[in-house]
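Only a single protein chain was left out; the remaining protein chains are all shown in position.
Residue numbering begins at 1 within each chain, and the chains themselves are lettered A and B in the order written.
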Amino acid sequence: MNRGRHAALDVIVVAGLVLYVTPLLWQVVTSLTPDAAIAAGGWPGALVLDHYRVVLARSPMPRALVNSAAVAVIATTLAAGLGILAAYPLARRLLPGRRLIMLAVVLSTAFPAIATVAPLYLIVRALGLRDTWAALVLADASFALPLMIWLLVGFLRELPPALEEAAFVDGAGRVATLRHVILPALAPGAAAAALLTFLFTWNEFLFAYTFTATEASRTAPVALALFPGVFEVPWGDIAAASILASLPPIAIVVLLQRHLVRGLLAGSLKD
Amino acid sequence: MPGERDPLPALLREFERLHPGITVQSEPLPWTADVQHQFFVINLEGRSSGFDVLMLDIIWVPEFARAGWILDLSDRFDAAARAEHFPSTIDAARLDQRVWAVPWVMNVGLLYYRRDLLERHGFAPPKSYEELARQALVVRGAGDVRDGFLWQGKQYEGLVVNVLESMWALGTDVLGPDGALLPDAARAANALAERRRFITAGVSPALVTAADEEVSRREFGAGRAAFLRNWPYGLALFDAPGSPVRGRVDIAPLPGGGALGGAHLAINAATPHPAAAWDLVRFLTRPEAQRRIADAVGLHPTRPALFESPALLAIFRGARARPVTPWYQTLSATLQPELSAAITGVKPPARALDDARHRLHYLLAR
Partner (left out) sequence: MIARGERRFGFLLAAPALIVLAGVTLYPVAHVLVLSLQRRVPIFGIADWVGAANYGFLARDPAFWNAARVTLTFVVASVALELVLGVAVALALQRQHRWRAVAVALLLLPWCLPGVVTARTFEWIYHPTGILARAAAGLVGAGSTNWLGDPALALGAVVAADVWRTMPFVALLCYARLLGIPAEVYEAATVDGAGGIATVRAITLPLLAPVLLMVALFRTLDALRAFDLMFVLTGGGPAATTETLAVFAYRSLFQTLQLGYGAAVSTVVFVLVGATAALYLAAAGRAEARR
């Protein structure tokens, strides 16, 4: 194949992907279209920022974005911290019944959220945590923690045992080795895993929908699902809110793509 | 509560001025009834005292009363005060002969029609759904409009409301006076079949099966239909400057009566400030406040004395409540998919109602 054909195909593939993303682009355009044009159903004449202004100034969205960020960061940090601690013994065969535990961890990701939402709700209620970030962090841990452990075990297995053996030879204990040798080496993999976990917790809907009752703790996806409209459905505002709720995931995909993909692939090229 | 012309903040500030030492915070909830209900349930089930005064959709009052979440207001809200409101709104707030909420705003299902089109064909507003169907077909056949009769047939609470209105027009209901389910199943099935026929005969377009209040309102407001069943909020929108149907829309009562909608104010049983809460409730439901809210947002007061138009007053007097039972949500949630199946032709109406009844018997253990 000659260079020209290569270039042409490259363009076609990218163009095809742009076409594929049209629904999202449509939302972006709608978010910039004035209400009158939306109602008329034609093409927008001018593009305006009104919807974003309304959403940022007068809707529950800003608060919801803060809630989402807090819950996602806290849940990811918690999952990462506990996950690293648990993944190390599992990867380095320091636990009896290791295989069984890994199986249990994997299977726990298979639990449908719908199966756990009712009892989790009762737990949350009993602990007096309804309508708090803590409730969501706890609920998100049910999938964030297994995911983290799964990915981190994978990354740890990629690290050659020679790394630790060298440290032991130098007289370092297990803990010190962990801190000064393993963690730095694990950092890129852990970062990839954290990005993936952050993405999933940001997007989480079922638990957030069920456990939150007021704006105090509602996350962005829930706020979007419940977007206030009196009788009229404010499509333009909803579109703007949708884009805002999608910014962190989009940022991760566009800017941190390589790390994210690393995380995705690590989770899958197993067995 | 609604957006820009919202009178509520002003009213709340006024209340605060009259009651120094009290600050009132209001939290708007999304307008979708199903969803609001869920959040109240989740919150109140935990006996939270996060809020003192609640705005409740009229159909939730008996359920919340039975669950023990709201205060019995029968003593504070005495007979004299009650008499100032429409009796149907008071009845909807009753459980076990006690009254649990104060009517705040009111809605009733009514029929919008294009006066110009009916006049052109020499029709008077229809008195029965049959007549409505006939008129719709004639007007549509003459090519004046694309659609005949628009209503809400999406699978949600609105569908139950619409079908109930058909049932009432045929003289039956979902719950009998003694609480029996579908006392006259055959007649109920006829009512449901009638709605299905609207679609198959071309009286209503296929899109009603995905239509809620707003979708149907917009189509009618764009001049594409002859009849619309909706709540009263549409009138102001249809007569607004720039509306394609300005000056050409009139309202009439629905055959059999329109469904009662609206909201009541109730007091959280776990509130630490019952007296202040009651003051706020009384303040927000007094005539002046109700009138301001009505003027601003197209909801209506619950006090007959505030109605200026005799036609509208008559329509509101004819409002009928949906079944007043603590089990209404279960009833509605179970009926919705069955009614949807019937109007989309997936199931015959009689079987749809039978399936619903079968499930309800199990769920309600009757």
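Basically, a contact is a pair of C-beta atoms (placed from the backbone, for glycine too) under 8 Å apart; a residue touches a chain by one contact, two chains touch by 3 or more.
On a predicted model such as this, the values are computed, not experimentally measured, just so you know.
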Contact with the hidden chain (one of B:A81, B:V138, B:V215 or B:L313): B:V215
Residue in contact with the excluded chain [from A:V14, A:V66, A:A166 or A:A187]: A:V14
Chain not shown, touching residues in subunit B: 34, 38, 41, 45, 63, 66-67, 146-147, 153-156, 205-211, 215, 218-219, 326, 329-330, 333-334, 336-337, 340-342, 344-347, 355, 359, 362-363, 365
Missing-chain contacts mapped onto subunit A: 6-7, 9-10, 13-14, 16-18, 20-21, 23-24, 26-27, 30, 41, 82-83, 85-86, 88-90, 93-96, 101, 105-108, 110-120, 122-123, 138-139, 141-142, 145-146, 149, 174, 199, 202-203, 205-206, 210, 220-222, 224-225, 235, 238-239, 242, 245-246, 249-250, 252-254, 257, 260-261, 264-265, 268-271
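Quick note on the criterion: only the chains that are shown with their structure count from here on.
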Chain centre separation (subunit A, subunit B; CA means) in Å: 40
